[in-house]
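Shown here: the complex without one of its protein chains, the others still in place.
To keep things simple, chains are lettered A, B and C as they appear, and every chain counts its residues starting from 1.
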């Protein structure tokens, strides 16, 4: 197995990938953006790709949401949660916050540390970096373009960077969810605490279309754990929805909901059923149990056999 | 074939039965009440029974609704509509309305002619009869117990009774719907304009339980053409519903609705799919078509095959 | 105050009326049918009328349901529950069940004792009476037209009739609900455990019309305690619904549901809010409380004041 991931090395995405059994010893290929990582999988250059899909503060990762919604089909086979905490690394010679005139990091990291920065280094000018790791690595240059960088503890540790402050993030406890994506293939067996991911184009722009879709879940007691709206890119007000539900396609109530969704929105995509990184076994009402579905189907079949 | 029907001879029920192909030449057995007629079918004494189920003015026929909802299963194989019109038959010697002091008929018929009676024979005392035919036949006795009877044109004609006034019903255009009931067996093939009849016990007494049942129909675009609430007989406020829907169990959207209902109310009864006596072919939305259901099922199956 | 009621004297309806405070000493006027009783109220000949509306075994009383749904508006001001138990009264000279050849009672009473009769007096011929009391009183005639009558304990006791068997009803524990009806006027104050009665014409014959009406209740957590379908009398398949809900029009969630219903079915009738004869105080979700409605209204008004 070889793995693509949203690089460069040392990002939170690599941290996520390292949690996959076997990945520490496998080939890991950093990609410059999510599209590149997913293309490597689609084209066979990688067996799987680890990409971020959602941050508890910043929300959905648009690039990922859009990339897996279009193009050749892909499949999510697992998810990894990584707590997000940032350190302030500085170039040699910087010993106090007052000395920091120039700071760099990725725009998303900057957004997550802005309040800290406004309070603690109000005079520092911000320059965006293409990744948190890139901003950090530049501190090692002979003539660093900035005095400090906000980056992951991993990269600071690996490169032996000087850390002036740890935990500079505004939202303590932030978490990013990463997904491991492969070409479509075998779906992992249900574990009892599973998730399924769907792409649901709104069938047409009429009042209640979204409700009709959601009704397919509630009618079978299927919980949503994530819902993101994304523009189709065609015109303002045209959306598709990226949805995570609790449950596995091997469960009858999930299969029934998918069947209903397919009727209403035949271009939907099923992106996989996989073990949930956290969560409890869903409590399923008797009338939504596998047994209830099987019995109902058998009963109706017995009627239809009489025609 | 031999047929039981709600007697005595000459009632509207026999009129309905005579419309069944072959019934005019078959054995026809009048039963004293609906329960008796249906018991004859259940026990094999009759092959089928014709009973009234609904009148456009009086509403559902409780005896029938309750009798087919309980006990051994039965099946409705066809329905017959009979226009309801009444005549005022009188005993020999009566020539004008003023002479009528005593009048008799079945309570239901009386209810349907009450306004006429109040306006035209306000002084006449009413005695209930066990059927419209029984009230009419009594006029032939040596010393008739009443002066007039309200009955069907059929019985008046067959017995040569003197008819003083025709069309004494208050609601011109009233219609009664009759059903032909057999033991469960082969279900008639779909014709394109069919009906199915269901008995739906309310699953439990919680807000919205009825709505959850009805939602099974609306979610698949299945129309209700009749809904009757009936007490379960256990306590006030406990109901079951007797429902006719447009469509045949061989149609996917009907099968899907039945399956959903079975999950919510597993003691429901399916009483048959049969040709509708009137009505247009249902206009079915694309997403509720047989094709949409088949495609959705095949798609979900293709996913489940990958687990 | 004077009271009309569905007569004759000695029926269960009079038992119900006697439970109304003051009615025992007031003028009580028996009416020959429900329409007559209600007309007396509409025309001012009576201040109020007691009529049956529902039996736990037989279901809704069609005559009442239809009479209060049409014509000049009326108002329900209270409800009374009466347990229904029947006795077998016999004419002088009858000492055993075997001697009974002819039996009479009202058709509804007969329906409620039919199994007992089939098991205990299988050979007896049934003649319908216009009321249970009428069938019983005939036993006092010089030459009674029948040997036995099924009637209320009250009438047997009042007339000193010979009772051969008590409790001949098939369904032990049956209850009939009676309503006290006046011309529209002051609505009783809410007690905390109240009921409201509505007549809901189905707005049009389209799929989901009934669901849209019911949704007005569920959206506000308003429970239905009774729902009866009745034909409009115009053609098969046209219904109105007679509905009891838990709650009082003075409560915000009930008022909001009524307002929503009026928009969908402007010809609906409100027949009154009145204390429930039994039941617990409704448990109301916070978001359906009077406070939640008041605050929401005040908030929206504060916005509209800014336009």
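Just so we're on the same page, contacts are C-beta pairs under 8 Å (C-beta built on N, C-alpha and C of every residue); 3 or more make two chains touch, one makes a residue touch a chain.
Worth saying up front: this structure is predicted, and the values here are computed from it rather than measured.
Although one chain is omitted from the display, it touches the following shown chains in the full assembly: A, C. Interface note: of A:27, A:157, A:218 or A:286, the residue touching the hidden chain in the full complex is A:218. Considering the whole complex, the residue from C:97, C:255 or C:277 that touches the absent chain is C:255. Checked against the full complex, the one of A:14, A:54, A:194 or A:251 touching the unshown chain is A:54. For the chain missing from the display, the contacting residue among A:2, A:70 or A:229 is A:229, taking the whole complex into account. Chain C residues in contact with the hidden partner, per the touch definition given at the top, are 184-190, 203, 215, 219, 248-250, 255, 258-260, 262-264, 266, 270, 273, 287-288, 292-293, 295-297, 299-300, 303-304, 306-307. On the side of chain A, the interface with the absent chain consists of residues 35, 54-60, 62-63, 81, 107, 111, 114, 126-130, 171, 173-175, 177, 207-208, 210-211, 214-215, 217-218, 221-231, 233-237, 239, using the contact rule stated above.
Definition applied: only the chains that are shown with their structure count from here on.
Chain B is reached from chain A by a rotation of 180°, derived from superposing Cα atoms (nearest 5). Separating the CA-averaged centres of chain B and chain C is a span of 24 Å. Centre-to-centre spacing of chain A and chain C amounts to 61 Å, using the average Cα coordinate of each chain. In chain B, the positions touching at least two other chains are 215.
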